[in-house]
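Here's a slice of the assembly, chains where they normally sit.
Residue numbering begins at 1 within each chain, and the chains themselves are lettered A and B in the order written.
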Amino acid sequence: MNEHTFELTEVTGTSSSSIEDAIQSAVSRVGKTNREMRWFQVTEIRGAIHEGKASQWQVTVKIGSRME
Amino acid sequence: MNEHTFELTEVTGTSSSSIEDAIQSAVSRVGKTNREMRWFQVTEIRGAIHEGKASQWQVTVKIGSRME
């Protein structure tokens, strides 16, 4: 952080396999148009239940990226 | 939520009539340029007071929309 300003973008990633995968998927999606991502902070972990099982992980993260 | 990523946009809507109307107004404004809104979460309810009356409702919401 060398005197730059960083923007925090809040997104919810989803995955049927794991919490880490839901985060990875959110980071990948934001990375399509943003090449300056540096860190993330988890703000919420939720999920859907289908037929008696946790069927989807929904993890909300704030992604910090350097403003160019 | 079928493996998509959702973005959370935080906005404050205002209205002179009610809390619901302030939210509806924020959703309408964001909807002008975003056709993928799915849900909202209220994060703060405030307001202005004028001549001894609550004259404006200011409601902050996070709007979740699917990233296309």
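A few remarks follow.
The definition used in the following text is that a residue touches a chain if its C-beta (ideal position, glycine included) is under 8 Å from a C-beta of that chain, and two chains touch if they have at least 3 such contacts.
The structure presented is a predicted model; accordingly, all values stated were derived computationally and were not measured.
This homomeric assembly is drawn with 2 chains in place; in total, the structure file defines 12 copies of the chain.
Basically, only the chains that are shown with their structure count from here on.
Averaged C-alpha coordinates give centres for chain A and chain B that are 22 Å from one another.
Per the touch definition, chain B reaches chain A in the complex via residues 1-8, 10, 62, 64, 67. Looking at the complex, you find that chain A touches chain B at residues 9-16, 25-26, 29-30, 48, 56, 58, 60.
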